[in-house]
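This part shows chain A:
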Amino acid sequence: MWINGSREGKNSTEAVLTFASNTFKHGVHPPENKDETNKLPIRQFPFAPVIILPMTQHIGKPAVPVVREGQEVARGQLVAKADGYMSVPMHAPVSGTVRKITNVPLIGGLVSTGIFIEPFPFSGQEVLEGEPISLHASPEKILQGIQDAGIVGLGGAAFPTHVKLKIPEGKNCEYLIINGIECEPYLTTDHRVMLEQSDDIFIGIRYLLKATSAKKVLIGIEANKQDAADLLSSKTPIDLPIQVKVVPVKYPQGAEKMLITALTGFEVPSGGLPIDVGAVVVNVATTAEIGRLLPHGRGIQERVVTITGPGIKKKGNNLIPIGTPLRYVLEQVGAVENISEVYMGGPMMGVSASNLDISITKGTSGIVVFGDDNLKKIDKIYPCIKCGACVDACPISLNPSRLGILAKNEAYDLMAEQYHLLDCFECGSCSYVCPSNIPLVQYFRLAKGIVRKRKAAKPTVHA
Partner candidate 1 sequence: MNTESYWTILINASLVNNFVLAYFLGICPFLGVSGKMETASKMGGAVTFVMLISSVCAYGIHALLVAINAPFLELISYIVVIAATVQLVEMFIKKMSPALFRALGIFLPLITTNCAILGLALFQTSKGYDLGQSLIFAIGAGLGFTLALVLMAGIREQLEYAEVPDVVKGTALTLLAAGLLSLTFMGFSGLG
Partner candidate 2 sequence: MSQQQTISTPSTADTSSKKMLTAMVGIGVICALLIVLVYDGTKERIEQLRAEALEKAVFRVLPGVSSSQMFELGADGVFKPVNKPEGKNPIVFAGYNDTGEFLGVAIEGSGQGYADIIRILYGYSPETQTIVGFYVLESKETPGLGDKIEKVDHFLANFTELSAKLTADFSKIENQIIPVKQGAKSNPWEVEGITGATISSRAIGNIIGESTATMVPLIFAQKESFKKNPDQK
């Protein structure tokens, strides 16, 4: 199923194509299921009858609406401003009328203020442009431009990109790593972006280089996207210090820390950031978005979303306006009658939607739908038999078996103190391999939340 990367690489004649000597430790090989969509070009998606724009689409403070109910807005117009540094603004994805501003549900189960925009009947694709950011602008200016464009990590984390790109004082950025790994099964968003928006990617890299003053650019691509790697390395501008690196297929290679280890061999210290080893990782779609938006001073209004899974009739990669309701998306692509589970994101780390009234947000990298028939439900949970499969799978060498038992018994402090709970980034490898079907990741997410809460409220010791 997974192509032996090294042999493939040697056959390739491209000069800059090299292989990572290392990959990261452990990891899993889930079935990829990418073949159904990775050949399909990106398709423009129509406007929904109503666009619901939640103010919390990123990590950090929600944006603050700057429009009133009843106001008319143009596509690309700023509708909400960032609330401080750890926040990004929102732009209207469509020209239309603001119908109401009220509470809307979010994928995570929380509720946030949302702007309801009813598109004009014949709203076009033209976008309101702002002040362009020149490639020769200062790093600060570029970062400000990135924030003003409302750009967040499009790989799924939705972390404000300008915050990530800000190199702390005293630190140097050696490597700019462009993440084109896309290790999640089913998803082909980044794959299509690399194939179809390579020029934007290179422009984006120029902005990023300027902003971070990195010495080298490494583009990490898994061996199952050889065509994208070939294309990018053949189109690499000669003046850029870019190296396209093809790495063996393995989950969760797309995770920042794993990717850094795979490409450079460095390990990001526990509790630290990539910049601690001189690296900054940016998703390839984010890079393309920077390259496309900044020269025109635009804000982000749409994103590429892979819609796939056994429950979808018209699978494909779609350029969907942000704020499009999930229900409308599924109706357009034709979901099967007995739709059962909908994940926003891939099947390994994506979130179950409990409600079809949520909207596509900046962080939605894919929608995977399962119907009743094709959902292989193993609902029988066995006790942990300490088989060690999770230990062999965990990319950060935790002991999920022990952690799971401790979590079940609510020994959260012990988990954090002795078993490095907080290093877990919930990649799901342990649950994926668990023969006893223990919801390990859910336990750990719960435990992490509680430990963080307790840490925050430390002073009072409570029996």
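Regarding selection, all candidates are chains of the complex that A comes from, given by their letters.
By our rule, a contact is a pair of C-beta atoms (placed from the backbone, for glycine too) under 8 Å apart; a residue touches a chain by one contact, two chains touch by 3 or more; residues count from 1.
Remember, predicted model here, so these are calculated numbers, not experimental data.
Between chain A and the candidates 1 or 2, touch in this complex occurs only with 1.
The touching residues of chain A, when paired with candidate 1 in their complex, are 383, 405-406, 408-409, 411.
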